[in-house]
Structure formats: structure tokens, C-alpha cells
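Just one protein chain is left out here, and the rest sit where they should.
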Amino acid sequence: MTVAQLTLPTAQVSYDAPIEAELERLVELFALQPTLAAAYPLRWLAVQIFEGDEGLLAEVTAAGGPSLSAEITASMQRLQARYGEDLDITLVDQRYRFVHALAGKVLTRPGSVHDLTMSDRVDKVLTNRFLGVPFFFAMMWLVFKLTTDVAGPFVDWVDGVINGPISNWVIGLLGVLGLAGTWVESLLVGAVLAGVGGVLVFVPVLFALYFALAVLEDSGYMARAAFVMDRFMHRLGLHGKSFLPMIVGFGCTVPAIYATRTLDSPRDRLLTGLLVPFMSCSARLPVYVLVATIFFPAQAGLVIFGLYLTGVVMAIVIGMLLQKTLFRNQPPSPFVLELPPYRIPAWRTVWVQMWSRTASFVQKAWTIIFATSIVIWLLLAIPVRGAGQFAQAEMDQSAFALLARGVSPIFAPLGFGNWQSSGALTTGFVAKEVVVTTMLQTYHLDGGEAEGAVPTTFIEDVTGIFTSFGTAVVDALKVIPQMVGLNLGAAEDEEEFVPEGLATAIQANFAASSGGHAGLAALAFLVFVLLYTPCMVATAAARHEFGPRWIWVSIVGQFGVAWLAALIVFQGGRLLGLG
Amino acid sequence: MADLTIALAGNPNVGKSTVFNALTGMRQHVGNWPGKTVERKEGQLTLGTHTATIVDLPGTYSLTARSLEEQIARDFIIRERPDAVVNVLDVANLERNLYLTAQLLEMEVPLVLVLNMVDVADARGLKLDQPALAAALGVPVVMMAASRGQGMDELKRVLSQLIASAPAQARGGIA
């Protein structure tokens, strides 16, 4: 049994006699300075000074004046004469000797330290020079499937519950209060519930993503991914470590920008931070899903995957350009990364990470999304032309339509110069997840959504919530065998969750704004959504990390890149006679 | 109101966050270090009549302030003077992990060593002489397999004993 006491450890690293002598000398001198003696363990302080800690050296010099400074310099010079310039490496070396001797005393191993461990054998396969990259892409594909197909049924469930039973209850309650059909109902259902739904719909996607990231990290694979991708990242002027923020960027640009903090040099952090937004964040996914299922129902999955790939390719191109221009003369910092042994993830850790990261996103996002929903609702409710009353305005006569129409000529050459699209893109600067919300809101009225087909009772609603959750679980489970290539025949035909009226309205609108090339315009719209300026929160994060100057490069630069890319897709496609 | 502060220190990838989660349960708060964008996690642990705040320091290989994480960890130990530092180590990679311990010894703080991943070490046939290590360094040593929850009670017991034996000692030097 260990005997525990709140006393200091008895052991101390002992260095070579000449170093110990100089340490002792400095400790005596430091002890004469009350400010130092009160604030620091003095031997530790002396060691830090020998290791070249400039901050502490400045503090000591400030406390002890030039005479102490001279003494320190003299000590250092005596040691450097003996051990060479790299005194800090000598100290590391001697500390390791102490540790080596200690480990030799307390640890016995059956074989040699050079024996291959289980983890090394796994690495022979997973990081193999031929298999490593394909395996990495297979893992990324799995993560991608997890965040789309497995999370999908739950997204639909959340959506269904909010637009079905909960909306009904709110409407019913307002009926009782005599507010049915008033602007209050419109505000609560059209803005408040839509806003809440906009955030909650994200939760299953983020949960799945953070689950995947936590498993990859905790199992040790994430570091292998960095190793395998290092050569590739080198071409972007970065190294394998930058891959981590990039992967996080598929979830959310905000934590990805903060994740650049783990990189070693300011140059790597900035360059990675500029490329991260090209990794399509999960908030853009609902837009892809909505538009792709409307315009390319048969190839929706392929289109979406293609978009993700396009983002990566753009990052490569931009990375190479930046390296040859703004970052000329700045080589990447050296790549050194520990590969921890593979292990089964600790499920509790995975769970805590999933939970806390998702919660922190929701906390950050909900105010913004909520506020935007209400602002958009207000703009939609205010009639600027015609004879509509407040909250009764015809959609295309609202203040929102007026504003969006002002912006829409910018998008005319791209084929989606209709006010609904430009309106949705504008609100998308606030948060990408409101692009879909705005589209739904703007199309809502023309969509002529059928009133709840059959009136339901409260009990039916409640049981419906649970049974539909059960269905979602079953659907999600059915997807899992498919991810590894098994097809159990079920979950085959994608459930059409886009309301009929909405699909035709959007199609008609894109056809009109593109002169009949609705498909191309939709593709250009998707590419634009993929590449354009990240959301306000991400921009704020980037400003915090890299300073205001780089933000403009990012905002204006990305808008330009997106505009050009969408132009190429739309006009190029037309020239080639596609769509 | 917490009356004690305990810091968790260790290399990256040694299961430190698993130990942290097990000690604090869901009673934790995730924020940022002041003015920094490095995540700061802290939580509460009840030990008998005391409440301890557990601060999870960033995982580092060294404490020489060459990176932001190292600087945060080092400054916390030196300037905030926690009542104890729990150093989590991977037994299956003892030597490199003890390097950080060597630096912690120099910082003159009450120290508890948690030798995590004993299950992995066992599987490799590594044998650790726990009493010898405890005696050589003069610190309590707890063997643990955090992912299986083994050793957690022992750690709590050691921490309670630490607190009971000498409260408010070695708490000078608060800047």
C-alpha cells in the first residue's frame, strides 16, 4: 500500500556535477531576491534559465539588476564552454538519463524494446505505402456515410416532430386563446418553431460527426491519417498535422479554425485557417440534400459526394496558389507527431466528447439562428407593395423580396438570379444552416402546404413521436450493413421528404432564372454554397485567430472564388450543351 | 465552493481525459484558458467533506513553455500552485512519460503518479515494481486501467488521504 502524504516528492533529478554547481550558485543568488523567492521554486527557476527561457530570464534580470544578469551570463558561458552551445539539449539528455536509470530499476519487460507490438503489426497494414491512402479514404467515406445516411432518419424525425405534433399543439393552443390565424401564430410557427427546428435538425448530424471524430481520435487512427496524408499535404505547403483541422472542418469551420492552434508555426496556422473553410461544413449539407434531391433525385448521393470532393480540390488549388504568392519564402515547419498505440476507444470519453461538443455548438448557434429567423420573418411580414397587411403580405411583395431582388443581379450570370436564392444566400452569411430555413420560408406560401391531412388527438401525436423515433432507429440500423457493402434489400428507396409543392416551386423558379437550364443552375448554386464566404461565427473565429486583415482576404476572396466557380459550372455547362 | 485545487498533467494520448471524466463525472465545465483558445476543462470532485476542483491541463510532452499548451500547463502549476498535481502516465511507454514527471519533480509541487494502461502493459508482459517507484520518487503511485475503471477508487482514496494528512500546506507563493 502506498503511504500518501501531502508532502513534496523526495526525489530530484540530479545533473552532472558542473551543472549542479552552477545551479547551486544561481539558487543562492536568487534567494537574495525576495520577489523571486516568493514566486518561484528557485532550483526550477535556475534550470529554466539554463534551458534558455527568455521570459523568465527577463523577470530575473528585472528583479536582480545587471549584477545578477552578469552572474547568469558567466554561469551559462562556463557551462557552454564545457557542453557546447546547445545547453538545453544537454539538460534534456541528462533528464532522460535519470529517467532511464529509474525505469530500468522499476520496469521489467519480457523481450526487447525492439519487439514489434500488436499496434506495430496493425500499422504494417493500415499505414502501408500502398494500402494506407485507400484505407484512409475508406475511413473518410464511412464517416461521411455516418453523418448523412445514419443521421438522416433522425434528422427527418426531428423535423417531423417539430412540423407535425409540436406545430399542431402550438396552433391548437393559440386556437384556444383565440389567436388562430393572427400574426402571433405566424410568428410562433413561421419564425420561432422554424428557428428551433433549424438548430435541432443539426443535432443528429453533429452527434454522428463528433462520434466519428472521437472514435478516430481515441482509437489512435487520427494520427495515422496525418502520417499517411503528410506527403499530400506537403504539396499544399502544409504537413500532416494540418489534416486534423481540415477533417474537423467537415463538421464545423469554427472548431476547425480553433484547432489550428495545435500547429507549430503562425504560418501553418494561417495557411490552414484559410483553407479550412473549403472543407464543406456540416451546416451546408442540408442545402445539398434539399437541392440535390429536388434536381437530381437519382444521383443525389453522387452529387453531394462530388461537392465535398470539389471543396478538397479547391483547397489544393488555392493552397498551391497561396504558397507561390503570399507565402513565398516561408517554408512549412517540421512535421513531428506521436503515433499512440491503437486501442479500443473508451466509450465514456467518446460519449462525453460527442455530448459536450454538440452542446457547445448548439449554445453558440441558437441565438444567431433564432434571431435571423425572426428578422427574416419580419422582413417577410412587412408588405412594401400592393395592399397586403402586416403578416399577410404576398411573399413577393415583402420587404425581404425587395432587398433580395436588389442583390440578385449579381447571381444572374450564374443562373440563379431569383430573389429567393439570393435571399437565402444572404442569410447564409449569418449561418449556413439558415439557407434551408430561408428557402422553406420564402417558398412556404406558394407551396400551398396541405393542412394536416387527418386531425390527430394529443395521444396519437405523442405515440406518433415515439413510433416514428423507432422507425428512425430501424432505418438508421438498416443503413449500417450497406456502408460495408451489404445490401439487405431494405431502406432502398429513399423516402421523399421534400414536400411536393416545394419541389415544383423551386424547380420552376430555377428554370425561370436560368433560361430553362434549371439543372445547371442548381449545380452552380450548390457549388456557390460550397465555396462562398463562411458564416459569421466562423468569420469571427478567424478574426480572433488571425487578425482583421486576413478576414477580408477570406471574405472577399472566397466570395470571388465561389462566384467564378459557379460561373464556370453554369456558363461552361451551357456551352457544352449540358443540362 | 471548492476548497482544493488538483491539476491533471500528462503527455497527450495517455488517457488523461478518461481519468478526468471518471473523477468528475458530468460535473464539468468546458471553457477556454483566459485570452487563449486552448480548451480548459475543469470539474468538481467530492472527497469526504472537501470539494476539489480538478483542472485538466493541456497534454504536453514537456513543461518548458515552447508551445502555448506547455506554457499554460507550466504557468498554472507555478503561478496557481495547485494543492496537488496528478501526473497521468502510460505505463506501456514509461520512460518517455517519466520525462515529464522529472520536470514536475523540479517544480516542487505535491505529486501523485497515476500509471495508466496497466492492461496494455500486462498484455505486453511488462512488469512494474510499484513500491520501488513510489519509494524512489517519494510520491504515491496508483496503478490504473482508466478505460475499465480500474484504480479509480484507489486514486480517490489516495487523494482523500493527501487532503486529510496536511491541508493548506505547501500553499505559499501564491502570486
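Per-chain residue numbering starts at 1, and chain names A and B are given in the order in which the chains are listed.
Note that in this section a residue touches a chain if its C-beta (ideal position, glycine included) is under 8 Å from a C-beta of that chain, and two chains touch if they have at least 3 such contacts.
Methods note: contacts and distances are computed from a predicted model.
The complex appears with one chain absent; UniProt names that chain "FeoA family protein" among the candidates "succinate dehydrogenase", "von Willebrand factor A", "ATP-binding cassette domain-containing protein" or "FeoA family protein".
Shown chains touched by the undisplayed chain in the intact complex: A, B. Residue A:Lys124 is the one among A:Lys124, A:Arg385 or A:His544 that touches the chain not shown. When the omitted chain is restored, the residue from A:Gly111, A:Gly178 or A:Pro334 that touches it is A:Pro334. When the omitted chain is restored, the residue from B:Trp33, B:Tyr61 or B:Phe76 that touches it is B:Tyr61. Set against the missing chain, the residues A:Arg43, A:Lys145, A:His239 or A:His517 yield one that touches it, A:His239. Among the residues A:Arg82, A:Lys105 or A:Arg231, only A:Arg231 touches the chain that is left out of the figure.
Remark: the omitted chain is touched by one listed residue; of A:Asp16, A:Asp88, A:Asp159 or A:Asp396 this is A:Asp88.
Not every partner is drawn; the one left out touches chain B at residues 61-62, 64, 66, 92-96, 99. Residues of chain A that touch the chain left out of view are 86, 88-89, 92-93, 96, 113-114, 119-120, 123-124, 127-129, 132, 223, 226-228, 230-231, 234, 239-240, 331-341.
Everything that follows uses one rule, which is that only the chains that are shown with their structure count from here on.
Centre-to-centre separation of chain A and chain B, using mean CA positions: 30 Å. On chain B, the positions that touch chain A within their shared complex are 12-13, 15, 17-18, 21-22, 26, 28, 30, 37-38, 61, 64-65, 67-68, 78-79, 83-84, 91-92, 94-95, 98-99, 101-103, 105-112, 120, 123-134, 136-142, 146-147, 158, 161-163, 165-167, 169-170, 172-173, 175. Listed in rising order, the residues of chain A touching chain B in the complex are 2-13, 38-41, 43-44, 47-48, 51, 53, 55, 88, 95-96, 98-100, 102-103, 105-111, 117-118, 220, 223, 258, 261, 264, 338, 340-341, 343-344, 346, 348-349, 352, 356, 360, 544-545.
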